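With one protein chain withheld, the remaining protein chains of the complex are depicted in position.
By letter and in written order, the chains are A, B and C; residue numbering begins at 1 in each of them.
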Amino acid sequence: MSTEEPPSQRAARGFRTGWLEAFSDGVFAIAITLLVLDIGVSSDAGRDLLHAIGSLWPSYLAYVASFSTIGAAWLAHNAITEYLERADAAFVRLNLLLLLFVSFLPFPTRLVAEYIHQDQAERVAVTFCGIILLLSSTMLLVLWRYAVRARLVRPDLADEEIELLTQRLTPGLSAYLVLIVSGLFLPVIAVIGFLGIALYYIIPFRRLSASILPRRRRRDRVGPQGRG
Amino acid sequence: MSTEEPPSQRAARGFRTGWLEAFSDGVFAIAITLLVLDIGVSSDAGRDLLHAIGSLWPSYLAYVASFSTIGAAWLAHNAITEYLERADAAFVRLNLLLLLFVSFLPFPTRLVAEYIHQDQAERVAVTFCGIILLLSSTMLLVLWRYAVRARLVRPDLADEEIELLTQRLTPGLSAYLVLIVSGLFLPVIAVIGFLGIALYYIIPFRRLSASILPRRRRRDRVGPQGRG
Amino acid sequence: MSTEEPPSQRAARGFRTGWLEAFSDGVFAIAITLLVLDIGVSSDAGRDLLHAIGSLWPSYLAYVASFSTIGAAWLAHNAITEYLERADAAFVRLNLLLLLFVSFLPFPTRLVAEYIHQDQAERVAVTFCGIILLLSSTMLLVLWRYAVRARLVRPDLADEEIELLTQRLTPGLSAYLVLIVSGLFLPVIAVIGFLGIALYYIIPFRRLSASILPRRRRRDRVGPQGRG
Partner (left out) sequence: MSTEEPPSQRAARGFRTGWLEAFSDGVFAIAITLLVLDIGVSSDAGRDLLHAIGSLWPSYLAYVASFSTIGAAWLAHNAITEYLERADAAFVRLNLLLLLFVSFLPFPTRLVAEYIHQDQAERVAVTFCGIILLLSSTMLLVLWRYAVRARLVRPDLADEEIELLTQRLTPGLSAYLVLIVSGLFLPVIAVIGFLGIALYYIIPFRRLSASILPRRRRRDRVGPQGRG
């Protein structure tokens, strides 16, 4: 009736893609929590457990890197679905393909955690992990570009807002390509790089949201003291 | 008041089967994410990890086939619950039986992944897997036919819409039967066939939704550029 | 305003215990899906996989019994929260205790699956499993009785409806006690008995809901042809 739509209408609009978000969020939450199962000490670790726990640092690094990556993908996926007016069948199918890569991530994470000490194997594991990360990241961009092209986004979304999210999702791809090649020579550096990309996605989302989200639901708005 | 019901009423209708959908979606999401735990390299893989990762192709094939099958079952289950006006106690019980088979799927998937290299065992594993897939698929059809017979579907649903979903759910059954028999002779072909059935279910749902869903919630409507 | 409350009010009432139901349903869904991880063939099963799959019947029996038990507990828990007007802090605590037992169930299930062939061990495993089932079942009854005593149930709920749910939840306890003792002598019979109790809970819930639920949300109402 007025420019301020009634809350119940906003709620109803939220249901249009709600079933898709619920399933996707479930897969993200499960994949991120399953990562811990990949960490384990060998059965004779009891003699010097302190050393055994310490020598697991590649596992912790791989855990933190994959946790951050899935966390970043969840935030990006959330930003995409937040902008959606509706989903179509192709979007749902592309979304399943994204989830296929995301829920596959615990496997290369386990390989990295296990083989980072072994000279030849670590290069293979890190490269393999990087390829899956690249595929997940690519699918996020494909999903978003498809949503824009198929006019699934909310009509009240300004072009610069659309452009801003596209710009946010793009640079990760070339960074992953560089790291996949580096992984052949400097595997540990590449894993730290994977973590870096994830943190890049997690952290400045704040500035993105500060500029965009206040207009609607304001769920990510940064308050006056929010810079802490 | 008018022919267009207020949004809050639509939301309320959604809650009638909401508790059932939430639990079912949770089981689908967990089962699909647990599949990755079935992939693993042997402990001496470190010497030639590239070869080890490559030789796991049956695991990847089984992973993708089962992921697609659970994804397709989730989409079909979603289409069914979307058409429901309400659920009755028998529907809930049949739904539990469907979830029993769906959450059992990681076990035959693991068998296929593990034994596809071994001549005799692969036939057994693939046939076993096919039987569980057939049972899941049958339960989806049973669930839908029961919902129609017990008048649980929304009264405004046209007969041809009901018929269309029934037709969509039926052909998979005979395809699975054919593949179970083929699995005894050509196991790898049968697994590719399982993947094919799942993709058949996933992909043309779009055309189905294009014709049906626009009338309500329009959550799968294909936009003008949506053919990409 | 009238005797028929507006839908949005019904939705709002649902949110009062919604956060508790969402977490509980999540735990039920995860526990029921994790059960499949307890099934596994030994690593030398490849030579005669058909025999290996067949010899796993105790695993399938334990899987179906535990799946049905968690499914029945989920239905009963759902019936309880459905009747709630609100939850208090003690209810939330008792609910956590119930979830502690429910999410512990995969462990005794694994023991039953593994040791049912071994004469002495099977008695121990089945008795242990029965005790956890008894504790879960007891907690459901305690939860419901507490909700009634602390006046957490909806005020419009008739006394006979409260009594009916109490009667439904009670007989399982003595049945479990009998089966725990039988488990010492006839372990396989006891496991079949566990399955029987679960099915007893799952199946006649229908008649219960037929008589109660139509008044509100009608989410379990049995339609005219619903007896199939």
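Operating definition for what follows: a contact is a pair of C-beta atoms (placed from the backbone, for glycine too) under 8 Å apart; a residue touches a chain by one contact, two chains touch by 3 or more.
All values reported here derive from a predicted model rather than from experimental measurement.
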Residue, one of A:L20, A:L35 or A:A89, that touches the chain absent here: A:L35
Chain not shown: contacting residue from C:L50, C:A121, C:L135 or C:V188: C:A121
Touching residues on subunit A - with respect to the absent chain: 6-8, 10-11, 14, 21-22, 25-26, 28-30, 32-37, 39-41, 45-50, 53, 63-64, 67-68, 71, 74-75, 78, 202-203, 205-210, 217-228
Residues from subunit C at the interface with the omitted partner, ascending: 8-9, 11-13, 15-17, 19-20, 22-23, 26-27, 30-31, 34, 37, 86-90, 92-93, 96, 99-100, 103-107, 110-111, 114-115, 118, 120-121, 124-125, 128, 146, 149-152
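Assume only the chains that are shown with their structure count from here on.
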C-alpha-based rotation, subunit A on subunit C, 0 to 180 degrees, nearest 5: 180
For subunit B paired with subunit C, centre-to-centre distance based on mean C-alpha positions, whole Å: 25
Residues of subunit B touching at least two other chains: 8, 11, 22, 26, 30, 34, 37
